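One protein chain is absent from this view; the other protein chains keep their places.
So that you can tell them apart, the chains are marked A and B in the order they are listed, and the count of residues begins at 1 in each.
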Amino acid sequence: MEPNVYIPKLAKIIHIKEEVGGARAIKTFRTVFVNGDGFSHRCGQCAMLSVFGKGESMISISSSPLVKDYLQFSILKMGRVTAALHEMEVGDLVGIRGPYGNGFPVEAWTGKNLVFIGGGIGLAPIWSVLQTALAKKEEYGELTLIYGARTSKDIVFKEELADLKKQMTVHLSIDVAEPEWTEFVGFVPQNVLDKKPDPSNTIAITCGPPIMIKFVIKALQDLKFADNQIYTTVENKMKCGIGKCGRCNIGQHYVCKDGPVYSWAELKKLPQEY
Amino acid sequence: MANFEDLKEEARKLLREGKIKYLIGYGTGGNGWQAIPVFIKTPEDVEKLVWDPTCVHNLARFLVDEKRRKARQKQPDKRPVGVVVKGCDSRAIVVLLQEKFIDRQDIYVLGVSCEKAGVIDDHKLARKLGGKKPKKIELAADRFLITTADGKVEFPVEELLAERCLECQANFPVLYDILAGEKTRKAVDKPFGSVEKIEALGQEERWRFWKEQLDKCIRCYACRSVCPMCYCDECVVDSINLAVTADTTAEEKAHKVKWIQRSAESSENFVYHLVRAIHLAGRCIDCGECERACPLDIPLRFLNKKLEKEAKELFGYEVGFDPAQPPLISSFKDDDPGDFIR
Partner (left out) sequence: MTLEISSGKMMDKILEKKSLPLWMEKLNAWTVYAPRKDENERWNYEIIDHAPASLELAVTTLPAKALIFPQREVFLEFSKTIEGNRETLEVREVLPNGKPFVIFGVRPCDARAIWLLDRVFGGDFTDPYYWKRRSQASLIGLACHTPPWENCFCLSVEGSPHGEEGLDILLTDLGDSYYVKTLSTNGEKLVQAARELFKEPQPDDKKKVQARHAEARKKLVRGVKGTKKERAAALQGLFDSSLWDEESMSCIQCGICTYLCPSCHCFDINDEVDSISPLRGKRVRTWDNCQFPDFTMHSSGHNPRPDKASRLRQRVLHKFRYFVENFDQVMCTGCGRCISLCPVGIDIIKVLDKVSNHGA
């Protein structure tokens, strides 16, 4: 008897970190399954998080599959479910069902240089790939991160980024100058053009607000990246997470099931309705 | 007195001279005999306009779409739109003007009079024709002439008229820039006759009646979608914020009250329909579209008509005749009844 795909498994929140406070609050949650019957995931996959009484929200799993002790989710407070999550405390129970989606084809990228390009909360969906590549550094080429946020306060994983700088190239940016800020000032796509990542034997992985993704792809094309060297992960309003409720489609694809990871070569063939 | 051909000529002139952006009128639909709403953009297309007893739609409804369309455009075309209206539809326009939802200069009103008749009720027609398919429906004085594959049949208008037309006290437009047809007042014996029949049922019977009817509802919201007065950007049934801007906080969205669940259960269906009726008190002009659109034939008109009756009896308020009259719920008179205040 197959388990019911709509019934979430219970998980306990074991750790909460406030990444960003204020109106655009972001918190990182770590969860463990209560009954030990969890699941393992691939980089880029997502899970439906349940707050019983409020609803469900599809969130990228930002921890690497190599981490077995917990699943990590970084969540921007946006509406009913995410606001309820933000009010939860360590020890509270949530429901999790998944993993959903197609994941990044990391096996195909061994030996290649990887350039991660993120904006705001967009760093979270690609964090799992970055952490995995870092843990298996010898299997990949050069690792670079180009990441920006609106202000220095909006940067996520602040401590992790400080650590990261010791292990790989990290270029940060904020939109508007601040007194203590010494790195790039401007939008992420502009930073990409400024740092000029080399396309040879390189894969670029980007995620952020839709408008940022659009301009990053353009910047990468200007830098002579081929369409199949550019990867992104898209999002859409979701309810079932398994390609049945009809809501999240881009053309004939359901983002929850056939996506959310796409190369630009694949994504440009779909109707640009997302 | 102008007739429908004069009205069409006026429409051609307005479009030729660019005085209106486009015209919302009735055209003949796919099956060749039933009218549907059409959007006329060129003088040549005016030929498509028809006026016959199947013109049931309240075209004032599309003025809401026009307003939304303009709101989305960076440089909207500010010319008026033309709209063909019957008596009932014109009263909808009056309510929209009373509520300042539209301006008089946004519209050019082409009125048509139902004279002593009105529009046909689909179900009554189906029953009378016993399965025969109509090909054309015309009005001749006090009879409807129906052409079928087997020839012509005729019926006195009262046998086929929609119930609301039998109770109608505004069979010609109260507001217009040009009018086709006579301004003949129809004598109406019992303007609230259909409601009185339900009122006469005992409380138990009435409860059973409404429970049976509202249990049929599948919450398709056709009743709400077809109503010109249901123009709220965010309706009480919407459990999520629809009018979301960059400034809407997560807390606002999180704390939005879910008044009604999406489930088509008895309790939710009752709340939806009763709340909608109350929100239409003093605003519904009985165009009957909600009931006509309902695929499960729920007699929604009764709910709205009941409140229209109360507005008249308690407050002397008549809906949709005077654009300068304030809306019922947002005004009061010193001599309003107060006996319910203890």
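Rule of thumb we're sticking to: a contact is a pair of C-beta atoms (placed from the backbone, for glycine too) under 8 Å apart; a residue touches a chain by one contact, two chains touch by 3 or more.
These figures come from a predicted structure and were not determined experimentally.
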I'd like to know which visible chains would be in contact with the absent chain if the whole complex were considered. A, B
Touching the absent chain: which residues on subunit A qualify? 2, 4-8, 10, 52-56, 78-80, 82, 93, 95, 210, 235-237, 239-240, 242-252, 257, 271, 273-274
Interface residues of subunit B (partner: the chain not displayed): 29-31, 34, 36-39, 57, 61-62, 65, 72, 123, 126-127, 133, 218-222, 224-226, 238-242, 244-246, 248, 253, 261-265, 289, 292-293, 295-297
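In this text, only the chains that are shown with their structure count from here on.
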Taking each chain's centre as the mean of its CA atoms, how far is subunit A from subunit B in angstrom? 49
As the complex stands, subunit B meets subunit A at residues 240, 249-251, 253-254, 256
For a test of understanding, state which residues of subunit A touch subunit B in their complex under the given definition. 23, 25, 77-80, 82-84, 86
